[in-house]
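A protein chain is absent from this complex, but the other protein chains hold their places.
Per-chain numbering from 1; labels A and B assigned in written order.
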Amino acid sequence: MYVAVKGGERAIANAHRLVEHERRGDRNVPELGTEQIEQQLSLAVDRVMSEGSLYDRGLAALAIKQARGDLIEAIFLIRAYRTTLPRFGFSVPLDTADMAIRRRISSTYKDLPGGQVLGPTFDYTHRLLDFALAAEGNPAPPVTAPVDTAERFPRVTDLIAQDDLIERNPPENPGQPVGDLTREPLAFPAERDLRLQNLARGDEGFLLALGYSTQRGYGRNHPFVGEIRMGEVEVEFDIPELGLMASLGEVTLTECQMVNQFKGSLTEPAKFTRGYGLSFGHCERRAMSMSLVDRALRADELGEERTSPAQDEEFVLSHSDNIQATGFVEHLKLPHYVDFQAELALLRQMRRELETRASTHPEAAE
Amino acid sequence: MSRTAENYRGYNFAYLDEQTKRMIRRAILKAIAIPGYQVPFASREMPMPYGWGTGGVQVTAAILGPSDVLKVIDQGADDTTNAVSIRQFFEKTAGVETTTETEKATVIQTRHRIPEAKLQGHQVLVYQVPIPEPLRFLEPRETETRTLHALAEYGLMHVRLYEDIAQHGHIAKTYAYPVLVADRYVMDPSPIPKFDNPKMDDCAALQLFGAGREKRIYAIPPYTKVVSLDFEDHPFEATKFEQPCALCGATDSYLDEVITDDQGGRMFVCSDTHHCETRRCEGHVGHLGMPVTEAAE
Partner (left out) sequence: MTNLSASPLLVAEGLSKFYGSRIGCRNVNFALQPGEVLAIVGESGSGKTTLLNLLSGQLAPNAGAVRYRMRDGETKNLLDLSEAERRFLARTDWGFVHQDARNGLRMGVSAGGNIGERLMGVGDRHYGRIRETARGWLDRVEIDTSRIDDKPTQFSGGMRQRLQIARNLVTHPRLVFMDEPTGGLDVSVQARLLDLIRGLVADLGLAVVLVTHDLAVARLLSHRILVMKDGHVIEAGLTDRVLDDPQEAYTQLLVSSVLAA
């Protein structure tokens, strides 16, 4: 005897309990602390902060723990938390020229004011599994050099701009409101502020693939890494009522300024163009990918023909968000009995109609 | 607001902050003023995934008051996992009374069905919408589809229906069947079976549609003309079933097919579980059902 399916509530509660159990794993193994994640899985923390659009290392570490290391799930937790936070104002634009540099490289100049600073990078490591690390890793302390706090690290693009060989940064426009796609629905065509915000939150894999596609000829823009810099920047908040600028603390940022194919005409001297990438923490791959895609999306502005996916604003901006993407892909798991039933009925009807036709007009079926 | 439950301390009534709710209500008002028109709104990230009904949940959160009685269904049923999850969400965050009885509810959030019981003027039906744009699969670009709506250029939609008839002898769309609202906007009714389409027309209840990922809200105000697209010589026809519900014997409800064994055994039962239960309590018995009193033993 069939009885309509019931018991959804209990099933959900039990599933929640089970997933908690699985998260904990073998209880004989010590539990992972969020400080350990924050300290020892710091690049995962950086990615979750970037795509979660919230700079809080502790919360990102908690999200990673709760998500069992599924970074998109962790980003989702952060986003869902972030969206409930009240917004009391906007910081003063950050000045990355004032960054306390921990890494700074340029691939356009061998040497430059401030020098190349390699910093903590995997770039020149040999990717050999370090079996000793499986037991314990207590590396030697890093080599340090005396820091000259007066040393300035001018941005490479600013140096090129001195000779007017690269397009200027767009002029400051303090009165102009900055778009925020978390507060206003995205409309097309989107201005560069919204595009950059979208890319800054975008899925690293998606940005990487799109950036890569521009290098392989799908919207080529001849990039050079003008500069990648990583370090700490102070966040300041202007309180006009009190007549003071309050420091809110420091954030770690990675900035990539791509120098791209030049543009000129009979009347205008040729200049390099720019692509810009920025991310929280140390996320070089995303900052670089972002700058490639930013440049590709400027096709219309720079009078280039839009032929490739990375240049297609609607395509890129509509599909970059992994929380939207994962939700919609995974929603296929939800029941679709009703729609499937409707299709099933139609299919049967069509087959019946064919049979009827075949039996009444046998020649038509041949 | 004061009514927040234990687990959600620190969150506002019905989860969203009041400013966000106001923003959503403004979008809803605009949607009601322009029936069938998709109003962009600043959809928030919700604690459930996109595709799980974030649009519907935001609309419900924006209109819910402490005295409302909420019913949540998915595929017509109150006890499918996602319906349970959303109902629990509002029990926790808003502390409102919930019900499975269609007649008792003031707000009904639904995925893929319209309840069988005729809706009343004091009720609001909130649909969860995956893809709000009826022209999306004919034209992928938002800039272009917005122009087509603005100019009411809907020829392409009929080309699609024409192609169905040419190929299959009839329109082959069985769910998310497009409708024309108030003689102006072509609208996607969300993936409800076309069986439910006639219920949208001249309906006493306010019908609100929320698409979270796509950031759109649209509406059918009470007693609005809603016409399913068709041809004069191939008129729209709602799906009909060849047998009654096996449990309650209903002949006028949408049926789910249930596979009963691995020998090809099938039975058809009401998709609207409340409708089915109500009928059985009233003493209706289908050919495979049993009287309610016996079943309870």
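By our rule, a residue touches a chain if its C-beta (ideal position, glycine included) is under 8 Å from a C-beta of that chain, and two chains touch if they have at least 3 such contacts.
The structure displayed is predicted, hence computed values, not measured ones.
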item: Residue touching the undisplayed chain, where the options are B:103, B:153 or B:201; value: B:153
item: Selected from B:19, B:143, B:167 or B:251 as touching the chain missing from the view; value: B:167
item: From B:30, B:141, B:184 or B:234, residue that would touch the chain that is not displayed; value: B:234
item: Residues of chain B in contact with the chain not shown; value: 147, 150-151, 153-156, 158-159, 162-163, 165-167, 230-234
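By definition in this document, only the chains that are shown with their structure count from here on.
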item: Between chain A and chain B, centroid-to-centroid distance (C-alpha), Å; value: 34
item: Chain B residues touching chain A - in the complex, by the definition given at the top; value: 11, 15-17, 40-47, 49-52, 54, 74-77, 79-85, 88, 111-113, 130, 141-143, 168-169, 172, 174-176, 191-195, 213, 215-216, 239, 241, 246-247, 254-258, 260, 267, 269, 271, 273, 276, 288, 290, 295
item: Complex contact set, residues of chain A against chain B; value: 1-9, 11-12, 76, 79-80, 82-84, 86, 182-189, 314, 318, 323-324, 326-332, 334-339, 341-346, 350, 353
